[in-house]
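Left out: one protein chain. Kept in place: all the others.
Coming up: subunit A.
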Amino acid sequence: MTLAAVSDAGPLIHLAEIDSLELLATFDTLLVPETVYKEVDAGGVPDGLPGLSYELVEADESRVKTEELDAGERAAIAVAEERGAVLLTDDLAARDTASDTGVEVRGSIGIIALGYGRGLLDRHEAASRMRALQRETSLFVTEAVVERGIDMLDDQ
């Protein structure tokens, strides 16, 4: 199955923090709105980003009418809606807004699971990256929830 995705800043930052940006190459097409790139760039472009194949796209974030989300999140939702792409975000509010408009949404843990599902990572490596995401990055997620996700890897 062909997979196209558009990312907001969250997964780009969180995956970079655990040296896992290469997992985004699992997607056949990766789109990054210019607004998102600027947000990421403000903190210094992560090491793995220049080596990644992605398309910088313009977005009309004003299409997404909510003040709860930042410009990058709104831009990513607008692109996902327009192109029928999966939205990659680790923000629960962005997830809710996107889901309400019918956009499919996944986060960094889903990207690691995808890497495992497609054979890029073995079970040990996938589990270790999920734990690193919880312990070593700015992503807030309850430890027990991550362990539940790791248990699910064995269900495959």
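By definition in this document, contacts are C-beta pairs under 8 Å (C-beta built on N, C-alpha and C of every residue); 3 or more make two chains touch, one makes a residue touch a chain; residues count from 1.
The rule is short, and it goes like this: contacts and distances are computed from a predicted model.
Not every chain of the complex appears here, and the one that does not is recorded in UniProt as "Ribbon-helix-helix protein CopG domain-containing protein", selected from "Gluconate 2-dehydrogenase subunit 3 family protein", "Peptide/nickel transport system permease protein", "ABC transporter" or "Ribbon-helix-helix protein CopG domain-containing protein". In the full complex, the hidden chain is touched by subunit A at residues 1, 3, 92, 95, 106-107, 109-118, 141-149, 152-153, 155-156.
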